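A single structure is presented below for examination.
Complex shown without one protein chain; remaining protein chains in place.
Just so it is clear, A, B, C, D and E label the chains in written order, and each chain counts residues from 1 on its own.
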Amino acid sequence: MTAQLPVLPRLIVEEAVKAALLEDWGRAGDLTSQATIPAEATATAVIAARKPGVLAGLALAESAFRLTDDAINFETVAADGDRLEKGTVVARISGPARAILSAERVALNFLGHLSGVATATARFADLIAHTSADIVCTRKTTPGLRTFEKYAVRCGGGSNHRFGLDDAILIKDNHIAVAGGVTQAIEAAKAFKGHLVKLEVEVDTLEQLKEALACGPDVILLDNFDPDRLREAVAITAGRVPLEASGGIEADTVKAIAESGVDLISSGWITHSSPVLDLGLDIEIG
Amino acid sequence: MTAQLPVLPRLIVEEAVKAALLEDWGRAGDLTSQATIPAEATATAVIAARKPGVLAGLALAESAFRLTDDAINFETVAADGDRLEKGTVVARISGPARAILSAERVALNFLGHLSGVATATARFADLIAHTSADIVCTRKTTPGLRTFEKYAVRCGGGSNHRFGLDDAILIKDNHIAVAGGVTQAIEAAKAFKGHLVKLEVEVDTLEQLKEALACGPDVILLDNFDPDRLREAVAITAGRVPLEASGGIEADTVKAIAESGVDLISSGWITHSSPVLDLGLDIEIG
Amino acid sequence: MTAQLPVLPRLIVEEAVKAALLEDWGRAGDLTSQATIPAEATATAVIAARKPGVLAGLALAESAFRLTDDAINFETVAADGDRLEKGTVVARISGPARAILSAERVALNFLGHLSGVATATARFADLIAHTSADIVCTRKTTPGLRTFEKYAVRCGGGSNHRFGLDDAILIKDNHIAVAGGVTQAIEAAKAFKGHLVKLEVEVDTLEQLKEALACGPDVILLDNFDPDRLREAVAITAGRVPLEASGGIEADTVKAIAESGVDLISSGWITHSSPVLDLGLDIEIG
Amino acid sequence: MTAQLPVLPRLIVEEAVKAALLEDWGRAGDLTSQATIPAEATATAVIAARKPGVLAGLALAESAFRLTDDAINFETVAADGDRLEKGTVVARISGPARAILSAERVALNFLGHLSGVATATARFADLIAHTSADIVCTRKTTPGLRTFEKYAVRCGGGSNHRFGLDDAILIKDNHIAVAGGVTQAIEAAKAFKGHLVKLEVEVDTLEQLKEALACGPDVILLDNFDPDRLREAVAITAGRVPLEASGGIEADTVKAIAESGVDLISSGWITHSSPVLDLGLDIEIG
Amino acid sequence: MTAQLPVLPRLIVEEAVKAALLEDWGRAGDLTSQATIPAEATATAVIAARKPGVLAGLALAESAFRLTDDAINFETVAADGDRLEKGTVVARISGPARAILSAERVALNFLGHLSGVATATARFADLIAHTSADIVCTRKTTPGLRTFEKYAVRCGGGSNHRFGLDDAILIKDNHIAVAGGVTQAIEAAKAFKGHLVKLEVEVDTLEQLKEALACGPDVILLDNFDPDRLREAVAITAGRVPLEASGGIEADTVKAIAESGVDLISSGWITHSSPVLDLGLDIEIG
Partner (left out) sequence: MTAQLPVLPRLIVEEAVKAALLEDWGRAGDLTSQATIPAEATATAVIAARKPGVLAGLALAESAFRLTDDAINFETVAADGDRLEKGTVVARISGPARAILSAERVALNFLGHLSGVATATARFADLIAHTSADIVCTRKTTPGLRTFEKYAVRCGGGSNHRFGLDDAILIKDNHIAVAGGVTQAIEAAKAFKGHLVKLEVEVDTLEQLKEALACGPDVILLDNFDPDRLREAVAITAGRVPLEASGGIEADTVKAIAESGVDLISSGWITHSSPVLDLGLDIEIG
C-alpha cells in the first residue's frame, strides 16, 4: 500500500510565505518592477525544472504569488513528489506582470530548496530501494523551515524522524552518562513520558545494545557502526525493535549500510546540505 | 585597508533564535533532558570544528544558549571570519546541563549553516584572490535567513549584493522587454528611484552592453558570458562602471572568469547550496 | 522510581504571560494604582491558598511580577505539585507596590486556573491510587493554554496524552468509517506515519478490539465501555497493549473503571471544567 | 427595551482562532486525518448540544472551520444567546472531510468553554430575574480569553464589569490603605482620571460606605457583606449610586443577595470556574 | 491637589521601541557606524532641547538606547512634563559609540514627536489656565501611537478623552439619526453598556441639548457651538453634567471658548498636527 503524502496546512504555509515576502520586499517593495512595468501589464509564465529532480513545495510557491496579488492564477501541472526531467513544467502562472516578478524569487527560493531536499532524499532512497530500510531525516534542519523540510523528505520518498525535542524521547550518550547507564536512563524516561511518546535510545557498542534491548525501548539507534557491526547488531536484535543506523551516511556508503538489515538510516545531509534543485521561471509579458 | 566585518544587531539575532528554539521545543520542550538530567546538574562543553572551514554565526549560537538559560556562560575562543582547522575550538560553554543540551541543536544548526556559507564563499574567494574581482551573493537565499546568510558571505571574504527588492534597482531581461529596450528601462528607473538607490542593469549581449554604457548605470551585470566575451566586455567598458559576471559560476570556472577583468562575480550557490560546516559540541557533565 | 515533573521553558512562559499582562493593561495600564499609589511606595506580599489543593503554575506567577517590574523579588516557598492546606503560603513577594498590584490579577489567574487543573487531576488520581491505572488528559483544553494545562495535569499526578494532532495518531470512529474498517485504517496509518509516532485506535465494541489487536497498535482506546465490558476487554487483551478507558469519567465512576484493569483513564473534565483553586495575595504596603 | 448582544469583530476572532489551530496542529498538522481520509472525501456534520444550556461562541467555531479550509460551508441554525435543549442543533457544516475533522476540536473547545460561561451566567441570572439586580463578571478570566468570556457573559444575560485595568478605576482596600483613607483615594483618582473614566470604590464597612458616598463615586462595591448588611447599605445609599455586591456569590446565596436591593452582583466563578457546556459534532462522511 | 502623571508600562514601551528600531535598521543594520566606528569606541552624549517646550517620552528614548545595547548608561536629568528652555539638557548618555549612534534617530523621533504633542497641549492649557476648562485629546491620533500620544497630552497638562471605541460610549449625529433621535440613542446605549462605561452624547443644537439633559448622560459634547451658544448651553445645563466643546479649536479661539464656562475642550490638532519639539543629541566620542 502506498502511503499518502502529508499535506501542509494552508495557515502554516501562509505564515512562512508572508514572512519571506516581507523579508524580500523590505520597506519599499520591488523598486525595479514599480519603475519599469506598467501597473496594467499582464504576463504568463511557466515554472520548469532546469535539472532532473523531485518536486516539493508547490503550495509555498503558489502562496507566494497569491499573497502578492490574488488576481494571479496559478495552475499546477505537476505534483509534489513527482520525478522531474530537465524541462518538465510544474506550474503555469498568469496575471499582473509586476506581481509575478515581485513574487518570483521567494517562490523559487522555497521551491528550489525543498525540491533540493526531496531530490537528495530520493537519491538515497533509490540506492537502497532493494532493501527494507527507509531513509529518515534528523533535527539538523534549517532554522524556521523544519515543517517544510520534513515534508520535502516525505516527497523524496523518505520517512520522518521526530519533529522536535517534544514529540519523542531520544536518549543519547550524554543523557546516559548523567543518568548512570543505559538502563537507568531508559527507566527514567519511561517513568517520565506519556503513553503516546516513543522512546529511542542511542548505543555506541554491542554491549550497550544488549543492555538496551533488555529495557524494551521502541527504537534503538546504532551510532557510527560500520556495516559489519550493523549486521551483528541486526542478528542480536532479531527483530525485537527497529534499528536505526546513523553517522557518516553518504552516497557511497548507504547501500552497504542498508544491506546490513537495519530498518532506518538517518541522514542530516539531506536537510542541511543538499543543494537546491534548479527550477526557473520563464515569463512572457504581454 | 581591511574592511571591518558587519555586526548583527542583538535584537535581530534574538528574534530569529527565539523562533528557532520554539520550533525545536514545540509544546512540551526537551522531554529527554527533562527525564534524564537532574535540574541541578551542570556541565561544561566546547564547540569545535570537525572539518576545516570559516566560522560564521557565533552570536546566534551564543544567543541560543543564553535565551534558554541566562545562567549559561558562553566564552568565545574564535571569531567570525576565522579560518578553522579540524579540531579548532570556537567556544567554551558552562552552566546547567539541561539547558545546554536543550539549546545545542539550534545553536549548531545556525552555526553549521552559516559557517557553511562562509566556507563556500572563502573557497571561491581564495580561487580568485590574485585578481581584483570580488565574490558577491544574490537574493537566492534561504527564506528567513537572508540577513544572516549575507553576513556569512562577508565572513567568508565575499561582498554583498542588494539585500532585497527595495534597496537597489536591478533591471533584468523581462523589465527590458516590457520597457521597450535597455535605454527606456534605465531611463524609467532613473526617473523613479531616489538619489541614494543604485541602478544595475543586466545585459545579454555586447550590443546591449554598449547601449547600457551610454545610459550611465552604476553597475552592469553580464549574464552568462563566457570568459572570452567577458574580456571583450571589460575592454569595451574600459573602467567606466563596475562589471558583474553572473551565471554558471563554479569552482572550476571561477578563476577564468575572474581573470577576465570583471569586478564582481555573483554566485547563488554559496547561499542556497553550500553544505554545512561540520561543527560539534562535546560536553562534560559533572 | 518517582518521575520528575516537567519544566516549562522560560521563553514559552514569558510569551504567554506578556500577552496576558497586555490583555489586562489595555492601552493605558493600571489607572487605579497610578492614581493612588506613589511611584516610590514599596510592599511585601504573600500568595497563599484559601482552599486545599495542588499547586501548579508558580513560574507563570513569578513571570507576571518580574515582567511588570524586574525590581520585584519573588521567593517561592512551595513547589508545583505540592499539596496545599488552606492557608499554605506558596510565595513571598516584595518590591514596588504599584507593580505588585498591577501584576496581581494576571499572576493569580494563571496560578488559580492551573492549580485548579492540578487539584482536579489529583482528586481522580487519589481515587485510583490503589490500582495501576493512570489519569490522562485530552485535547479538550482551553485555547492558548494547552502546554500549561498539560503541565498542570502532571503536577496533579496525572499523565499526558498527545499534545496535538501531530505528535501521535489517534484513529477514531470517523477515520475507521472512511478508511473502510479498523484494519484498513491502522494499515493506512502505519504506512503514513514515521517510526517515532505512536498509533492509538479507538474501538466501540469487543469485536473491533479483537480486530485492532491483530493489527498491533501501540494503544487501544475503549470508548464508553462500562466496567464489565472493560474487564472483558482487559481479559481479551491480556497485556499485549495498554488500554485506555474514555467517556463519562466522573468522580463516582472512576474507581470502578480503574479497578477493571485498564492502564489509562482519560478525562476532558480535568482540563476543561475544573474550577480554579482559590489562591489569594495578601499585601502589606509600607 | 431589550439590549442588543455585542458583536465580536472578525479580526479579533480570527487572531485567536488562528493561534488555537496552530497550537493544535503543531509542526505536522493532523496526522490521523492525513493518513486515513482521502483528500477528496467530503462530509456533512452538525454541531448539537448534548446538555441543555446557553449558546455562545458560534463565530469562533465558524472561523475555526473556515480558516482551516475556506471551502467549508458553515450554516448557523441557532444564535448566540439561545437557550439550547439537549439535542438542539446549532450549526450544519459541509465540505472537505479532512478539514472538518482537523478543525473540530478547536471549534468545540471555544464553543464549549464560552457556552459554559454563558450557561453559568444564565443560571445566576435566572435565579435573580425577579429582582432588579444584574449579574456582572470580573477580571478573573482565563488568560487570553477575556474578550470572549466577557462576550459570553452577555450571551448568558449578564452584564460586563470593566475589561481591564485601564478602562475604569476600581479602588480597593490596598489602594485606600496607601492613599490614607477612602476620601483621599477617591480624590486622588478623580484628579488623575479622564472625564470618561468611571470610578468605583470598594468598601468593607458601613462607615466606609458613608465616607465614600460623600465623595460621589460612580459605583460602590460592597465587599463580602451579608444580606442584612447589604440591605442596610441599600437603605443608607438611597439610590444615590449603584451598589455592587461581591464575594462568596454562589447558587444558594445569590437570591438573598439580589433581594437586598443591590444593583449588581459580581461573580468570578462564571468565568473562571464554570464547566464547559457539552456540545458535540456528529459527522457523516460520504 | 496635583494629579500624578501616568506611567507607561515598560512592556508597552519596549514593544513599540523594538518595532521602531527594526524599522530603522532594516535587514543590515547601521552600515555607516559599522564601517566607520570601531567596535570598542565609547562616547558620551547629551540630549538637549533646541527650542523651548514641554518634555514627553523619556522612557521611550531610554528604551531605544538600552535595547540597542544594554551597556549604555542613560541618566535622566529632566522629567516628562518639565518645561524646557532652549538648551535644557534632559538626559546624559554614555557607552558604546556605535550603539549610541544607531539608536539616536529612533530615540529622537519618539521624543521629538511626543514632546511636540505635550508642547502643543501646554500651549492651549496655558491659554485657558484662568478658567476651569481642561484641554482633552481625541481619537484623531497617529496610527500605532495612541497610548503614547495620550500620555504626552497628560504631560502637557491636558486630560484624556476615551482611548478607543471600547472604553466609553460617544453617540454622534449618525448614531442619533439611525436610532431615531437623541432619546432613543441614549436609551439603546444605556441598555447595552456595562455599569462602568460612561456615556457621552454629541448635540448640534440647544434643543438636542435639552433632550439629552433629560436622559441623564455622563457628558454632553457641543459640536461646533460658537462662544455665545456655548454660554447659553452652560446656562441651560446648570452644572448637571460636564460639557465638552468641540470643533474649530485654535489658538485664537480657545480662550473665548473656555471662558464660556464649558468643562472640556477637545482638540484633534494637538495629536495629529502638532509639530515636533526640536531636541538634539550632542555626542563626544572618545
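The definition used in the following text is that contacts are C-beta pairs under 8 Å (C-beta built on N, C-alpha and C of every residue); 3 or more make two chains touch, one makes a residue touch a chain.
Just so it is clear, the structure is predicted and the values come from calculations on it, not from any experiment.
Colleague: Counting the whole assembly, list the visible chains that the omitted chain makes contact with.
Modeller: A, B, C, D, E
Colleague: Of B:Asp126, B:Asp218 or B:Asp282, which sits in contact with the chain we cannot see?
Modeller: With B:Asp126, B:Asp218 or B:Asp282 as choices, the missing chain is touched by B:Asp218.
Colleague: Which residue among E:Ala188, E:Leu213, E:Leu230 or E:Val262 touches the omitted chain?
Modeller: Only one of E:Ala188, E:Leu213, E:Leu230 or E:Val262 touches the chain omitted from view, namely E:Ala188.
Colleague: Out of E:Ala41, E:Val77, E:Val241 or E:Ala256, which residue would touch the omitted chain in the full complex?
Modeller: With E:Ala41, E:Val77, E:Val241 or E:Ala256 as choices, the missing chain is touched by E:Ala41.
Colleague: In the full complex, which of E:Ala179, E:Leu206, E:Val241 or E:Ala256 touches the chain missing from this view?
Modeller: From the options E:Ala179, E:Leu206, E:Val241 or E:Ala256, the contact with the absent chain belongs to E:Ala179.
Colleague: Contacts of subunit D with the missing chain: which residues?
Modeller: Spelled out for subunit D, the touching residues are 3-4, 6-12, 146-147, 150, 160, 163-164, 167.
Colleague: In terms of residues, what is the contact footprint of the unshown chain on subunit E?
Modeller: Looking at subunit E, the ones touching the missing chain are residues 16-17, 19-20, 23-38, 41, 43, 97, 101-102, 105-106, 108-110, 112-113, 116, 139-146, 163-172, 174-179, 185, 188-189, 191-193, 197, 268-269, 272-276, 283, 285.
Colleague: To test your reading of the contact rule: which positions on subunit B touch the chain that is missing from view?
Modeller: 1-4, 6, 134, 136, 159-163, 166-168, 187-188, 191-192, 194-198, 200, 218-219, 242, 244, 263-264
Following the convention adopted for this analysis, only the chains that are shown with their structure count from here on.
Colleague: Just going by residue numbers, which of A-E, D-E or B-E has an interface where over half the contact pairs are the same as at B-C?
Modeller: B-E
Colleague: List the interface residue numbers of subunit D and of subunit E, divide the shared ones by all numbers used, and answer same when the ratio is over half, different when under half.
Modeller: same
Colleague: Taking the mean of the C-alpha atoms as each chain's centre, how many Å separate subunit C from subunit E?
Modeller: About 44 Å separates the centre of subunit C from that of subunit E.
Colleague: Cα centroid separation between subunit C and subunit D, in whole Å?
Modeller: The mean C-alpha positions of subunit C and subunit D differ by 22 Å.
Colleague: For subunit B and subunit D, let me know how many angstrom lie between their CA-based centres, rounded off.
Modeller: Here the centre of subunit D sits 52 Å away from the centre of subunit B.
Colleague: Tell me, which residues of subunit A touch at least two other chains?
Modeller: Answer for subunit A, listing residues that touch two or more other chains: 3-4, 6, 23, 26-27, 146, 160, 163-164, 166-168, 170, 188, 191-192, 197.
Colleague: Mapping chain-to-chain touches, which pattern fits: line, ring, star, complete or other?
Modeller: Shape = complete; every chain linked to every other.
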